[in-house]
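Taking it in order: structure first as structure tokens, then the write-up.
One protein chain omitted, others in place.
On to chain A.
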């Protein structure tokens, strides 16, 4: 299958390893990956902070960039959530019904990584090997906006060499929330503290999730604590082999 990779702005600029892992993984499974180089950002930060007017050109640009592709994947639950639930809304808010329809088409072809693997490609065992103690945080947008349910866990359970440790209160938000982390920094930090306590209580070496932004938040906190537990994106684990 020919799959277009939407890496997200954060992935491109700060976490290229997540993009490289996604490419490695999908190619190993026998698919062709293309990277539409015009891509930038889905506009989630703008929409969620209230800047819908500023989000509009980003939505238009995203739609134009990805319209030619039949299957699009993003290793980010929240950006797929934005594409799926907010792009058409932003277009409608600007009275651009044509753009809204086009956005809906693109959205219907856009999948979060675990959705693509399990629902579209029909694989749960990607042949990965990752000999570490790992705990999984189901990010809010994957969990509640996309309803990926246990798909990431099904993938992780088939990773050889790995010990999967259950995260207590896993469905609780880590406190990132985009600009929430800045506007309500104290509350965000309190939420992060509880998430880190739960992660550390598992004794995991690695905390993983399907969203680089939540991992940047949790990982930033763990690093500040010098905790010795690091964060690794789900794609990187699934891409690892012996």
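We take it that a contact is a pair of C-beta atoms (placed from the backbone, for glycine too) under 8 Å apart; a residue touches a chain by one contact, two chains touch by 3 or more; residues count from 1.
We adopt the following convention: contacts and distances are computed from a predicted model.
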item: Undisplayed chain, where the name is taken from the UniProt record, one of "Indolepyruvate oxidoreductase", "sn-glycerol-3-phosphate transport system permease protein UgpE", "Type I-E CRISPR-associated protein Cas7/Cse4/CasC" or "L-lactate dehydrogenase complex protein LldF"; value: "L-lactate dehydrogenase complex protein LldF"
item: Option touching the unshown chain, where A:50, A:131 or A:203 are the choices; value: A:50
item: Option touching the unshown chain, where A:38, A:125 or A:166 are the choices; value: A:38
item: On chain A, residues whose C-beta touches the chain left out of the figure; value: 7, 9, 11-17, 19-20, 35, 37-41, 43, 45-55, 57-58, 60-61, 86, 93, 140-141, 143-145, 171-173, 175-192, 216-217, 219-221, 223-224
